[in-house]
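A protein chain is absent from this complex, but the other protein chains hold their places.
Going by the order they are written in, the chains are A and B; count residues from 1 in each one.
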Amino acid sequence: MDYDIIVLGGGPGGYVAAIKAAQMNAKTAIIEMGNFGGVCLNWGCIPTKTLLKSAKVYQYILNSSKYGIDIDDLSNVNINWEKMLQRKKDVVKKLTSGVEFLLKNNKVDIYRGFGNVIDKNSIEVNGNRLSCKNIILSTGSSPNIPEIPGVKDGLKSGFVITSKEALELLKIPEKLVILGGGVIGVEFATLYSSLGTKVTIIQNMDRILEFMDHDVINEMEDILLGLGVEILYNTSIVKVNKTDLTIKDKDGERDIDADNLLISIGRYANMKGLEKLNLETYRRGVKTNEKLETNIPGVYAIGDLNGVFNLAHVASAEGIIAVENIMGEDKKIDYRKAPNCIYSFPEMAAVGYNEVDARNKFKDIIVSKLPLSANGKALAEGESTGFIKIIADKEYGEIIGVHIIAPTATDMVSEIVTTMELEGTIYDVARVIHPHPTISELVMEAAHGAVHKNKDT
Amino acid sequence: MDYDIIVLGGGPGGYVAAIKAAQMNAKTAIIEMGNFGGVCLNWGCIPTKTLLKSAKVYQYILNSSKYGIDIDDLSNVNINWEKMLQRKKDVVKKLTSGVEFLLKNNKVDIYRGFGNVIDKNSIEVNGNRLSCKNIILSTGSSPNIPEIPGVKDGLKSGFVITSKEALELLKIPEKLVILGGGVIGVEFATLYSSLGTKVTIIQNMDRILEFMDHDVINEMEDILLGLGVEILYNTSIVKVNKTDLTIKDKDGERDIDADNLLISIGRYANMKGLEKLNLETYRRGVKTNEKLETNIPGVYAIGDLNGVFNLAHVASAEGIIAVENIMGEDKKIDYRKAPNCIYSFPEMAAVGYNEVDARNKFKDIIVSKLPLSANGKALAEGESTGFIKIIADKEYGEIIGVHIIAPTATDMVSEIVTTMELEGTIYDVARVIHPHPTISELVMEAAHGAVHKNKDT
Partner (left out) sequence: KSEKPSLRKKVLATPVARKMAKDLGVDITLVKGSGTMGRVMKEDIKNFHSSDNKKK
């Protein structure tokens, strides 16, 4: 046996798993055909957030008068797109080389090339066959491309793009159409409309962000409209032409033009190189149990490949759990305690049940919601759009869901995830002395509100 | 008896106490001679943070090129000081009227005027004597003024100012000298140096932020120096002249000039109107026990008046505990779980023990520290100055102190305060799935680091 564990794919699932394995003294190898960090560091989480920060600064400049700063003529302010992209490249480079350093430092053997799984104990890479006791598959996902006439030609000509190309356009489009109002669609709508692009989202149902809490959906729609984004509901694309597209809604068909059409309608699991394993799959990817094991003993599937949550931190958490299980521990993943975020302006962060699901699942729940406009720090920051909503079960007051829209929502939600991990209640959170003035005081006040409501009934 | 509880002073201690009392069905009155919200809403927490946000936006504009935004000529960018002050006024007004609304809404009787305490069961206001079973004193604090020759005249002429005047200067000073390198001094140094003022801090010892963790002190010094602030250590003011001052250090005396001298060397408890009670006091104010009761049964003292921590959220927490104790519950304040913050660029937030105190108090501790430059979100934001440091006791891994310098530190620290409230350990926090990319991931990673260190030894 060459290795105790071979990890296939060096994204946030794979590289975290490999480091964990090595730290637990397993002889470990990782195989990566592209760049370490996978989609997340190279074309996902990090590059989008880097550009979004630039867009946020640009928005501050456009709105500076509100803060008491006068700019004589806004035509003096210009986006230097090349520089923005360069900053993104620099950040990505720093982080990906950091990952490679960490892998080497932890004595993980690195193989660069396409890994072809021969059977559950061997993988071929660059003509060499490596043997191993266990395999962790973390090959990630790729964007779905719909079968719409003209899309293939559009992809070739560069008119149709995926999130990857949207991060390295030669120039900022004047008009961008986004097919799909999920998290990625919403983030790109935020990014480009903040930079001055006229953005249209085409959505095949009557709302965006399908699985989110309805209050989040409603507020996020308002936020996007406020940025000037147009959202076409119950609309589909019939045909993609050279520089425009034909859409269809209940009133019939019409053409709209665009500089680019961004496709963001979900992702499919990367199964290339895994064919020989005969893995059991389901709609979203490779089927796994709570321990992240596939139908083949000793073979684990983590991250976007199993498709439960397409989120980097979930991939990493799964990677650690898979390794711990291989090393003889008995660990399970609890997807209810995995937060999800949107890096819009303001940000959205949520964890646990949304209100409707909570009502269906629990006998009695308490819902407490407060607007950001009731918060001193939010007013001081001049950013008081948003809310915090806490959902607790009535019996013990245990927190089972939280939904936050706030400028720092993504950093705030960790308080709640930690509380849920420790089975904390609204009574606990209401008592915690939150610093003043902070937006996180609203968490405390919403918890107070929940305690009150529970008394009344 | 007119009232179950009379609250004297309508700051964040008093108004929160009054509302809590009314909500617990006590017949409650509040007496306030100035504006509701006290120092905090009117001349403290809120106005400073409002101006600091404007200053932060100004800094973004000055540094926009780093984010890929070119401004042709920075002379086109001008601070409109009047507008900045107006925004501050608007925010303050909104919040103070909100407080008054809340008091009325909760059926608290409001008396406007100076309250003179006659004895432990009666207070005189506007010539009326109100009787009550319990009194909660929350008269707050005022800035210390040192007995330096020329200071009194300087205060009259407007050359010497306190934090209150520093929030409504007619123009931004070109040169500001700040006496005292505590939290308030550091925040005003941040504010004015960000707006272009040449700031000098005069400190009578060899470091700023006396009681903070030494890593915080060192990093904060670097941050201030980076903003162009000059810090004169082991220096004192000998004499204040009309437009300059004479300072003294080990090399002797010399004159430095300034547009203003800001005094921020701590605050003293407001005892006016309390004389007849014969309250026991100590160096920092009125002496209280863990239940917030003074030496006089039925009389409680909260907030800056007892001076344990001069922090608004501590005042509010004490107010609630005082009320609960009056209403027959048995509650105690735990100051170790009260966070403290500095709204510098980046922010600082801490809770619990600093490293040196932790070493003295506990037999064995674990310290885990990570720089912000190791964090993807911080790099994406272009704001990677700072660190997070977790201190845990070795036996259970319970978290006993955390020190954070980060752009969102003040919102991040609540995760740790909650963890401490729930007696969480480094093992728990390390397992919590923190969203990616966020700065709060560093909390998880520092906890991981602590777990590792604990294994090694």
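Worth pointing out:
Everything that follows uses one rule, which is that contacts are C-beta pairs under 8 Å (C-beta built on N, C-alpha and C of every residue); 3 or more make two chains touch, one makes a residue touch a chain.
For clarity, every value in this text was computed on a predicted model and none was experimentally measured.
The missing chain, though absent from the view, touches A, B when the full complex is examined. Of the listed positions B:Pro346, B:Gly397, B:Pro435 or B:Gly449, the one in contact with the omitted chain in the full complex is B:Gly397. In the complete assembly, the contact with the undisplayed chain comes from A:Tyr396, out of A:Phe101, A:Tyr282 or A:Tyr396.
The residue touching the chain not shown here, chosen from A:Trp81, A:Phe114, A:Tyr268 or A:Tyr427, is A:Tyr427. Even with one chain removed from view, chain B keeps its contact list with that chain: residues 396-397, 422-423, 425, 427-428, 431. One chain of the complex is left out; on chain A, the residues touching it are 396, 398, 422-425, 427-428.
Assume only the chains that are shown with their structure count from here on.
The residues of chain B lying in touch with chain A in their complex are 12, 23, 40-41, 45-46, 49-50, 53-54, 57-58, 60-61, 64-73, 76-87, 91, 94-95, 98, 311-314, 316-317, 337-341, 349, 374, 376-377, 379-382, 408, 410-415, 417-419, 421-422, 424, 428-429, 431-441, 443-444, 452.
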